[in-house]
Structure formats: structure tokens, C-alpha cells
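As you look at this complex, bear in mind that one protein chain is not there, while each of the others sits in place.
All chains are identified by letter, namely A, B, C and D, in their written order; residue positions are counted from 1 within each chain.
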Amino acid sequence: MPAQGQITAAALGVDYAALSPLLILFVGAIVSVLVETVLPHHRRRPVQLVLTLAVVVLALVAVILRATSGATDVVVLAGALSVDAPSLFLWGTLLALAIPSVLLLADRSIEAGGVFLPDPEALAAARDRVGALATGGSDAGRGATGGSRGGSSSGEGGPAPEMHTEVFPFVLFALLGMLAFCASNDLITMFVALEVLSLPLYLLCGLARRRRLLSQEAAVKYFLLGAFASAFFIYGVALLYGYAGSVRLSDIAAAAAGPLRSDTLLFGGLALIVVGLMFKGSVGPFHTWTPDVYQGAPTPVTAFMAACTKVAAFGAILRVFTVAFGTTALEWRGVLWAVAIASMVIGTVLGLTQTDLKRMVAYSSVAHAGFLLIGCLAITPAGLSGTLFYLLAYGFTTIAILGLVSLVRSGDGEAGHLSGFAGLGQRSPVVAGSLSFCLLALAGVPLTSGFTAKFAVFSAGLADGLAPLVIVGLVCSAIAAFFYLRVIVLMYFSDPAPDGPTVSLPGPLTTVAITLGVAVTLLLGVLPTAALEWAGAGNFLG
Amino acid sequence: MSALVIVLVLLPLVGAVVCGVLVKGGRDAAAKSLGFGVSLVELVAVAVVWGLFDPAAPTRFQGESSVEWIPAFGVSFSLGLDGIALAMVALLAVLVPTVIAYTSFTQAAERFPDGPDGEPRGAGGFVALMLSLQGVLVALFAATDVFVFYVMFEVMLVPMYFIIGRFGGARRQYAAVKFFLYSFLGGLIMLGSVIGIYVASGTRLGQATFDWAELQRLAAQLPESTQIFLFLGFFAAFAIKAPLVPLHTWLPDAGAQAPIGGGVILVGVLDKVGVFGFLRYCLPLFPLASQTLAPLVLVLSVIGVLYGALLAAMQTDMKRFVSYTSIAHFGFIGLGIFAFSQQAIAGSALYMVNHGISTAMLFLVVGMLASRGGSTRIADYGGVGRIAPVLAGLFLLAGLTTLSLPGTNSFVSEFLVLLGSWPRQPVYTVIATVGIIFAALYVLWVYQRTMTGPLRGEAVVGGGPGAASARALAGGPGFSETLDPPDGTSTTKARFGDLSGREIGVLAPLVLLVFLLGFFPQPLLDVINPAVAATMSEVGVADPVGPNGVAR
Amino acid sequence: MNPLPPPGTPGYTQALIADDPLWLTIIKVVAVFALLIFMTLFMIWLERKVVGRMQQRPGPNWNGPFGLLQSLADGLKLAFKEDIRPVLADKVVFFIAPVLSTIPAFVAFAVIPLGPEVSIFGYRTALQVADLPVGILVVLACSSIGVYGIVLAGWASGSPYPLLGSLRSAAQVISYELALGISIIGVVLYAGSLSTADIVSAQQNGWYIWLLPVSFIVFAVSMVGETNRAPFDLPEAESELVGGFHTEYSSLKFALFFLAEYVNMVTLSAVATTLFLGGWMAPWPLSLIPGVNEGWLPVVWFISKMFVFLFVYIWLRGTLPRQRYDQFMRLGWKVLIPVSLVWLIAIAVLRVLRNQFGTISAPVVLMIGAAVLVVAIVVALMLPDRASDEDEDAAEPPVVGNYPVPPLDLTVPASPPRRRRAVSSGPAGPSKETAAVGTGQKEDA
Amino acid sequence: MPGSTGLTAYIPLIVMFVLAAGFAVFSVTSAPFIGPRRYNRAKLDSYECGIEPSPQPVVGGGRVPVAYYLTAMMFILFDVELVFLYPYVLNIDALGLFGLAAVLVFLVPILIAYAYEWRRGGLDWS
């Protein structure tokens, strides 16, 4: 074969420095699978935990180094990925959010063996040990932990049974997909990344140890609807390919700006792509999976999913809107106004009627998706930085909330129902205080990150002429405040039910995760400057 | 002086944190004492600031300081006091120690709802919340950055929410949530305008900013249509907070369910934020819109005067009664502000202070009565004057200052408002004057029903709900007074007696202020007037009243 | 029409065949069809005869000379048997299944080159029905589609044995197809083309059986698995499944399955010949004779090579017992696939390295390949069969709590002896604990 | 160019298909007419070695053991792998070292996953 056909790394634009976070995650995920393969069962969890955290931290360090080094924005891998300032911010956000998520996933203090399907034999063995101990007269110790009957939430009956450690490689792969998703510079890469991030999440959803059927049903639901949405996405990609002859975002923009072509293909493709993206971001009328999945999935997974998926999805939405369709914004923005309004209204109104805290968080996430969409629709640098900041703020708050929710437990697992939170302020002031704080952050009370974020997004929206959307957003925020307040009211002003759920003492992992979430929520509320500056550091690279 | 202003903000906040820690450690008594001490120190500090304040200074704000906060949004943490703000801060500084003293140290301190252990909640937590509220409010009044003002506007809801929700009456949850939601909704609407003016400043000044002075300069450039939208956003929040009539429904609930101390601050100071906002933000920032929309506000204010008075007269609950009187008074203040004359505005500003004092006094007296009888229903009391003459006398005094009897503090302000409003808005002024008559009616009627006549009412003589607290107060003067009716068929024995020394001590400073400001309001007016004059010039309306007090 | 590329270069045959008029195509198709039918009949006879000889008995010897017409007689007899369709069967699918399994068997043979360029009625053409740029993929595709016939046959019968047989068959075919596909990749790598004619012409200087011995072995083994032939005839294992997927079939439908199986054998033998034995080219000593690879003669070479494979088929059936299913799957998944994958990686790496860094002689290639293979196999064998029982999920505990769960026939693990003693000894106290532990067992699920 | 003949190269395949299909369909359709028809209830039941058939739920509704699903899933994964290998080996010389590296990056994770599957007993037929 002639030599001119030779393809090299340089020709394809493999910039290892720019790609290093992705490469670290990829190698980490592979090694993680190897660990699963090679190590015996009882040694996997600590190794996996350390490995996963190390990989995530390393990738985060790589992102930060890249961001602070002032390296120029590049398009790498033959135009597949764009490593620009927003990408780096999103990557940093995702990786930072991944740390508390992983900690929550790995925790075993709340439930013996963690929330994931443990090995049944180890479980049986642990149960036997607990049983034997109970006979030995240590029942008082277990009685003290409250209503947690049996060995379910007390680990003192010997080493706790092991968890399914596959969650760690799943998380790493999902993260890899998310990173690629929000940095993809062409639609097919975006599609593949979408799947890489989705597939592990589908599986993670179905791994709950308790209420397994609910969890698995959530997984099926998430999977089928997710596959449905990604089918829409790829059909949209096909149409846009037909329109522009290329799936690179910048080429689509160029084609749209060029001579007249079939608008049917352009806007049909855009609509279908938007359906897929909105689904992932659980926006508006495409949210149907959100409540069920949030509720059914194991809570740490819900935390990971709620925080990180949203970041990735909105990162991609921002990029698609700005880079590929920025030139035609005037023509399609009206439709998305409706979507944003629908999302805000649906999230708030249905959120009012929820009695399960996780479902409530789900609907709240739908409402927040609407707010985020305001920032995305303002195709300005302010909109971009506002949305980015919002994602960071929202992610940490959500993780903290879900981490706190996982602490409140009744005899058969988490007490998701609102009534379980009655009087929490008296029984566990710290948990109740943190939860209140985070809920206020979701409501957008000043001095929390939620306020700063909302302010950033709304001001960007207003500056770009989205005044009606901003007004709807403000009204919805006010209505939504009602259901956040209801929880606070329950916690502080109601008397606890005598046989109500107990609050587990979180182990170090969960404690760190929750503390991180609350601290960032406060920090971004009081001193948001650094994050805001990073978020506004630059624009997309076409 | 700027350092002192910062101290004014930080001192109560630090005190609140320390008190909170003490309460957590179970040292309720220490928390109460410390809190009281902190509030006294704050009072002294305010006095020093007052002393340093120069009414003749050329600048609008004094003691200014500014720290960069969020440069990305052009936000800096800027503080500075003008006369009106200083008056409000001073009012707050007087009321907070009074309230803390009342709540913590008087025998009649109200019984807070039960805590988790079945015991009533101690007052330490209340004190901590009160101090934090004070800190936030001082920052709010002193803010010279719209963003900081907005943040404080929302944040002040949180301690108040917990004061009502944790320490309030039977329906405290409902009231607390209603209070929070109304205010929060208003705040969010205001947020829309805050963002709007921020964006407008970005497009017109080239650099988006929140600095009050910059935005005031912007006012000249903004077209009226924009001004109206932005004005309405601010107005909605302030009207809810003030409250103006259609948006007032949260106040009677909150006022009635809040603990007495909370009610004092809520009605006395916190609600003043609304009218303060009119003066500080609506008028200077949106002068054209203010003038265009003045009739709207005037109509609402006058309706408030009459409606509040009528409803006050019809109340059966004393705390709700106090709340409704306040609604009427806020109507007067609104009228004064939007009459656009030097006298009226000064009168309104003065009214803000005076109303705080008189309402506080009324609330405290009601609280003292209620702690004896265990009820706040008017119908549960009768002939209290016989067994508790001091209480009755102070109740009467509080009532008289509420109805603005000449010689009391409120008279001066009300007179100024009416005098200043007359030349520009004679119709509204006349209608509002009718409100004065109503005021006399409702105050005296309530006094007559509860304080005069023979001993009667469940709370006074029967086995009413206050039996337990009455026992605690046994031994007070007049407790054992027995009245033998002429026919000798029955013996009526009151269950409680007159005010204790401490209670009188709590009320004494307020009584002093009532008369001091009633006869000698000039020092306060001296402080207020420059700010009022500045506001007038910012609105750009000629003063219809000449320097000699005669209409041009 | 495109100008013909020079003979011997890739694509020559394609261009040649593309010029065929339709009548010539039809003639070729009919000829190939007839050849396959004939081969089937002959193979049945041959199989019975050879197996008979191996078992010291004469085999069919009644119909025609040496019993040669035995298969024909059998086929005719089948045609006159009753056509039964069970009541539970799915009517349409039961009808379609045999058709579906027959067609691909024939179609796959269309891409096999039987000989070089010849002249038929004055037309220059190649002895091949169709030469496609993706020729070898057609073979793979057809063998995959054939599975549908089997699966649907089992499914549509509405009967347990056929269903199990069809499932087994499907699992078997797909398992072995992987190894088959990977081994073909080796050939494609060296030939540089997917066209069968090009692959044959690429073997002018040496058959791939010598160059790619591992691929050949894997292919040969997978081939037997693909065709469901002994010792891998598990889908029709008479002793276990009565007859597998075609239990419920009778008459000509059954005959079609039978036909398809034998045609598949013939086809795969032809493919193996094409890929590894140089197709229609004469074997080594004969190839020295000039002219031996021209004209119609190569057909002879091709068919004789094919018969080598076919004989091995029969030989296997005559000598080897049927494998157990788990053994069979293990061979496929744990030996053939990893071996062929590692082998493929090895030859790809060598190929690239040789291109980049000069030549490496073929023996070295072979040696390295063999070494890698040995290492791979050793590693594979050293891995324990199963990590341990710890990952077994069979004993999953029941589902918790208040979520409605269908009643499950689960056994609660027996209480450990110590506690049982405690229960029996203490009348009041321990019984409470037992209750607690009991609920714990339920909730821990 | 090999592909220049376009779809005409497939005509022989279609002819072959038609012939085979004709033959098969003819066989299947003619069978009922050629053969005898002798009704017997037992003949129409599903065959279970002569014993009375146990009631079957529906057509093809038999239970499919889980292991078959597992095999199917594994097949899909590896088959897709093959899809990528065919184009690669055809262009192996043009793609050079980088192509090899890329393919190895593709293959090694698959092999690791395969090892994982192996260790976890996914390849054992139970």
C-alpha cells in the first residue's frame, strides 16, 4: 500500500494533553473492570473505592491544570471533541460532582453492605453472626439504634456483607460518557457519548438492594424511554446530516447560514435532537421518566444521576444551541419558549402534589431544567456562564439533599414519604438544618448557591429579551418555594411520630459527601466569584 | 464611622451565633443574659453613630464602606446610612432590647410552645433568632447596593419565619408559611425588577452595576415605560411587605400567631422595610413611574386607612386588632410618601419611627394582659382596670398614641403627613382624616370593653384557659381583691393582678419615648430632613409647601 | 461495460461475471442447484455407506448399483408421507420455517468459485455464479439467516422438545459463528479482499492452511458446530430431544430441513476449500504441470478437496460420541473464540510490524504465533473454571418489605444451631430475639 | 473499481434465491396434496415421547432459560466487534501503526470484559 495513506495520531489531532481527563477516566474504567476480574470478592470494595476516587481526582487535577495553564482551545480527534473553556468547566463540574456521588455510592454505614445488591451468602453469614450476637445479649445495642430491627442498619454483627462493586466501573464509564457528551463537537460523537453515559446509568438504577422490583422497574422504564429518546436523537442526526452533509456542529451552522436548503430537514432534525437532549436533561414534557426513576433508583444513584446527567445534558444543549443553531436562533427559539415554560410549570405544579421526597426532588429537577433552559435560550456569553454556574450549584445541592434523604430510614429502608420527616428538627437538628438549608437553596433564597445561580440565569435571559420566560420563572420559583417549605415546616413544626423513621448516623463517606454538598451550596451563595469567573472564562469553540 | 456601621451589622450576628451555641449547650439563661447584653451594646453603638451623624453633611450617605463581593455581577457589599435609615436602625436598637427583656426577664413572659422534651421552649433560641434578625435588618437599612438590599430582604424572612414557626401561637405553622410565601413571592417579583434594572444599567451605563448611586443616576435615562415595569416589581414586594390593602392578609395571621416579641419586631420594624423601600428605592430610582403611578398607591393607601380601621374595630382578638391598626397606619405612611411634599414625606418617615414605638407598646401591653388571662380574645376580658390599674393605664396610653392624640408621638407625624398632603392631594387627605375618627373609635371601644366596668370574662374570673399561668402570677398586687356586688349574691374574684416592677421597667423607655417625641420631635426631624430633601430632589418634584409651612 | 482488468488482479472475476447475460446466469444457477441436490443425495448415500463400513456392515446396497439410488428412494418416499401439522403449531410460521432454512443454504453456494475462466457457448466467464466484493460476508449472512429457520421451526411447533432443540441450535450456531467469523478475518487480512475469487487467486503462492494453521483449525471445528453435525449435533440429539427442532415435522417439510443440513455441509466444505485449500487450484505436485489450472479441470480439484472435508464430516460422525452441551459451549466460548482472537491480534501485529520495519520471515511469524497461542491457551486453562461460588446469585434473598412482591418459593435459611438452642432454653427473653431476628431475615432481602 | 458494477453483481444471487425459494415453497405447499390424510387425534398433539402431552401455555410460549439470553447478549457484543474488524483488516496496510494501536485500544477492553465475563461464570453453561 502506498505510504500517503498512512494515518497518524498527529493527523487525527490526538492532543494527549487536552484529552488527558478522558484518557485517565477511560484507563481507570478499564482497570476497574480488571480489578473486578482479578481480585477476590471481599477485597474489591476498598480497592475499587480508592481507585475510582483516585481516577476522578486525577482527572479533575488534569482539568484544573489545563484550565489554569491558559492552553488554547483545541478541537481534537478529527473534530470529534472540542476542548474549550466551557468544556473544561463542565468537566470540572462533572468530576467534582462525581466525588461526593462516589462516596455516597460506596457508603456502607447506613445500610449494611451498601445499597447495592450484596452477595447473598455473605449477607446470610452476616445475618447469622448478628443472630448469634443477639442471643449473646447485645440486643440492647441494636435497640439503641432505633427502629432498625434486625441486622439491616447495624453493622456491629461482624463485618458487613459486601456490595456489588460493579457500580464503580459503571460510574467511571458513565462519567466518561458525560465528559465526552458535553464536549462533543459533532453529533455522532454526541450520540455515542450519550449512550456511553446512559447505558451504565440504566444498569445502576436497577441495582437497589431494597425494594428491588421497584428499582428494576425503574431501570426498565428508564431504559426503554431512554432508548426511545436516543432513537429520536439519532434520527434527528440523520436528518441534519442530510441537510448539511456533515454532522459537525460548525458545519451545520455554516450550512444554515449558506444558500437556501430544505428547512424541513433542518428544523425537523433540530426538533428530534432536542427531544433526545431534553429527555436527558429531564426537561418539560419529556420528563415522564424522571419521578419514577428518581424514586426507584438507589438513592446514591439518584444523586449521581440527578446531578451529573443534568450537567452533561445541559452542557450538550448549550453547545448544540450555541454552535450549531446559534445563527438560526430566531426561527426556533419560540418553540423552545413553550418547552421551557412547560417544564417550569409542570415541575412546580406537579411538585406540589408529591408526598415522596425523592419524587419531589424529581419534579423540582424538572422545574430547574426549565430555569436552566432560560439560560440556554439566551445565546449570549452571559447565558452560557450563567447556565454553567447554575449546573454547578444545582448539582451539589441535589447531591446533598439526596444524601440526607438516604439517612432517614424506617424499618424497611428509606423513609421517602414526607410524613417520615415530621419532627426531624427535634430528633436530628443537624440533618434537619442541612436539609432545610439545601431546600432553601433549591427555592432560591439569597446567600445560597441557588439564588446566585438563578440570578445569573435570569439576568442573562432578561438581557437577551426573554422577559416573559423570566417572569414565568420567577412565579414558578415562588410557587415551588411552597413545597420546599412544606418539608421544612414538617421537620420543624410537627411532632415526630412515635414509631416514625430513625436517622442513621452517617459513616465518614456519607458525612464527607453531604458536608461537601452543603459547604459548596453555602460557598457558592456567599462567595461565588471564583466559580462565576471560571464559568465565564470563554466561549464555545465551533 | 464606617467601621461603626459595620459593627452595627456584625455585632448582633456574632451575638446570635454565640447565643445559639449557648442554647445548644443547654445554657438557656446565659444565652438570654448575653443576648440582652449584646442588644444593649448595640443600642450604645447606635447612639454613638447618631452622635457622629452630621445632618448638614453634603453627601446623602454617611459612614459609607464598600467591599467587592461578586465582581461578575458588579455587586459590592456597600453600607451607608442616611437619616431615614439611621432612624430605623435606632428604632430597631431600642425595640430589640425591650423585646428581649420582655421575653426573657419578666414574670409574665409568654409560654412558648412545647419543645421535643415536652417542656416549653426556652427563650434562648428566641433571643438568638432576634439578634440575627436585628443584624440582617441593620444591613438591610444600611445597604447602598441594590443587590445587598435584595439579599437582606429575602434573608430577613428566615429568622422571622422561625420566630413565628417555633415560638408562635396555636396556628403558627400556617401563619409562618403564609408569611414566608407572601414575602418570598413579593421578593421574587422584585428580583425580576432587580435583574431588570441591572440589565438596563448594563445597556445604558455601559457597565452593569447594583450601586444605588449609579442606579439613581440611571433614573434620568430610563424611559417611563421601562420605569413603570421596574417600579411595579419593586412596588409589589414593598406593598406586600408594607402591607397595602389587597396584599395584607398575611399580616393579621402572622401578627396574631407570632409571639409578642416577634410581633413587635414584625409589625414595628420588619414591615417598615416596605415603606422604607418606597422611600429609598421606588421614588429615587423610578421618579417618573412614581409620579405616574402615585394615584394607584394613594388609592390603596387611603383604602388601607379606612379598611384597616374598620376591620380593627371588628376584631375579637387583640393581636389581630393590633395588626389591623397597623394596616391603617401604613396607609397614612403611604399617603405621606406619595403626596410628594417635604412635610408629608418627613412626616411619613417620622411616622415609621413613631408607629414602631406605639405598636410595640400596644403589643407588649396586650402580651402582658394575655399572659395573665391566657387568652387574647377581647371578649374574655372585662374590668381589668379594677384589678390592674397600671396595666390599664398603660393600655390606655398605648391606645392614645395609636390614635395620635396630641401630645403623643404619633400626633406629630400624622399631622405632618396630613398637612403636607393637603396642598397636592386634598381629596385623599380628607378621606384619610376620616380614618382618625375611626381610630378613636376602635381604640376606645376596645379599651372600654376590656378595661372598664365590672370584672367579667372567662380570662379574668372564670376557669379560662389561663388558669395555669394565673397561678404562677399569684401574689401580685391586687391579686386578692374581692368585689362584693351590692346584692351580695356572689363573690367575684379575679385571678391575676397588676404589672410587676420588671414589666413596668420594660415599658418605661417606650412611655418616655412617646412623650419625648410627642413634645420634642425636632432632633429626629433634623436627622430625617436632609434625606427627605434629597429624595424630593431625586424625584424632581417641587415642594408644594413653602418653608414657612404654608402651601404655595 | 467497464474494460476488464488484467487477469489475476483483484476484481477480474467480478468484472468477468458482470458481463454475463442473464441466460448464462440462469444456466449457472440451475447447474449449481442441481449440483447441490445431487451432492445431497450422494452424501446421504456416502454417509450411510461409510458409517456402515466403519461399523462392519454393508450399508445401503439394495436400490441401484451399490445402493446408490437409496437416497432418491428415501426422498420420494418422504414426499408421499402424510403432512402433519400439530394443533398447537403456529400455522404460518410452521410453514415458513423450512423454506427459510433451505433458501440461504443454496444462496450461500452462489459465491463459491468452482473454477477459473472458461468459455461457455462462446462466452468467456468464470465458473462461479456470483462474485461479490463482499462475497465471504454473504456466506456468513446466509448461515445466520439459516438459524431463523431452525429457531422458528422450534418455536412454531408448539411443543417442548422442538423449542429446546431450536434454542440450542440457535445458541450453538451463534456461538460458533463468532469463531468462524474471526478465523475468516485472518484469511481476509492476508488476501486483502472479501471477494472469494480474489481470495482464491491470492493463494497462488501458497495455501492459507499453511500460513494460517490456527485459523484453519478453528474454522474446521466451527464449521462442524455451525452445521449441527456430530459430535456437535445437540439440537437434534435423538436421545435427549427426540429429534430437536424438526420433531414435529414430517413429509417434504422434514425433507427440506434434511436437505438444508446437507447443503450447508457442502457449502461450508466449499468455503473451507476456498479459504484455506486454494479453492479450485490443483494441489502441489500436480500444480507443477502446466495447464492444470485452466479450463474445466479445476472443478475436479475443487470437488475432490471438498470431498476431503465431507469425508471428515462422516468420519467424525462415525467415530465421536456427542458432546454434552456445557462441554460444547465451553469449547466454543472458552477455547475457540479466545484462541482465534489472540491469533488474529498476533497476525495483525506482525503484519503491521513487518510493513513498518521491514520483512520478518514466515517461519518467524509462525513461531511467534505459535508461542503466543501456547501462552494464551495456558493462561486460559490456568484460569479457574469459575472464580468461586461467591458470585453465584442463585440464592438471592427474597424481596423486602412493603412493596408488593409475588409469592416466591424461597426457603428461609435454617437458623444456626447456637440460636436454636437459645430459643429452646429460654422461655421468655430469647423468644423476642428470635422474632427480631426472624423479621430481620425477611427485611434484609 | 470493484464496486463499480453496482447492484447488478447481485443478480445471480437473486436468481439463486428465486430458484431455491421456488423449490422450497413448491415442496412445502405440495406436501399436503401428495401425501395421504388419515386423521388421528394423537398425531396432532405435540410429541412428548408417547406420553400424554402436558398442557402447554401457548404457541411457542415455553420458558426460555436465562442462559440463552446471556449467550445471545454475548454474541451480539462479539459480532459487533467483528463488524469493525472486517473493515480494519481490509485496510490494515493503509492504517499502519496508528490503526493497529486504535484497534488494540478497541480490542483490549473487549478482551478485559471477556475475561471479566469468564471469571464471573458468564461463560459457564448452567
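Here, contacts are C-beta pairs under 8 Å (C-beta built on N, C-alpha and C of every residue); 3 or more make two chains touch, one makes a residue touch a chain.
In this text, contacts and distances are computed from a predicted model.
Missing chain, UniProt name from the options "NADH-quinone oxidoreductase subunit K", "Heme exporter protein B", "Sugar ABC transporter ATP-binding protein" or "Ribose transport system permease protein RbsC": "NADH-quinone oxidoreductase subunit K". Among A:Leu224, A:Ala257 or A:Val430, only A:Leu224 touches the chain left out of the display. One of A:Ala18, A:Val35, A:Ile234 or A:Val520 touches the chain omitted from the figure, and that residue is A:Ile234. Which of A:Gly92, A:Gly206 or A:Gly347 touches the hidden chain is settled by the complete complex: it is A:Gly206. The chain omitted from view is touched by exactly one of A:Gln216, A:Thr327, A:Thr380 or A:Gln426, namely A:Gln216. Listed for subunit A, the residues touching the missing chain in the whole complex are 188, 191-192, 195, 199, 202-203, 206, 212-213, 216-217, 219-221, 223-225, 227-228, 230-232, 234-235, 237-239, 241-242, 245-247, 288-289, 292. Against the chain not shown here, subunit D presents residues 57-58, 61, 63-66, 69-70, 72-73, 76-77, 79-80, 83-84.
What we mean here is this: only the chains that are shown with their structure count from here on.
In this assembly, the C-alpha centroid of subunit B lies 82 Å from the C-alpha centroid of subunit D. The centroid of the Cα atoms in subunit C and the matching centroid in subunit D are 10 Å apart. With each centre defined as the average position of its C-alpha atoms, the distance from subunit A to subunit D rounds to 39 Å. In subunit D, the residues that reach two or more other chains under the touch definition are 93, 96, 99, 115, 119-120.
Across the assembly, subunit A contributes 1 as residues in contact with two or more other chains. Of all residues in subunit D, those touching subunit A in their complex are 93-96, 98-99, 101, 108-109, 112-113, 115-116, 119-120. For subunit A in complex with subunit B, the touching residues are 385, 423, 426-427, 440, 443-447, 451-452, 454-456, 458-459, 462-463, 467, 470-471, 474-475, 477-478, 481-482, 485-486, 489, 492-494, 496, 527-529, 532-533, 536. Within the complex formed with subunit D, the subunit C residues making contact are 2, 10-11, 14-15, 17-18, 20, 22, 25-26, 28-30, 32-33, 79-90, 95, 98-99, 102-103, 105-107, 109-111, 129-133, 137-138, 155-161, 163-164, 167, 170-171, 174-175, 177-178, 181-182, 185, 188-189, 192-195, 242, 247-248, 251-253, 255-256, 325-326, 329-330, 333-334, 337-338, 341, 344-345, 348-349, 351-352, 355-356, 383-387, 391-392.
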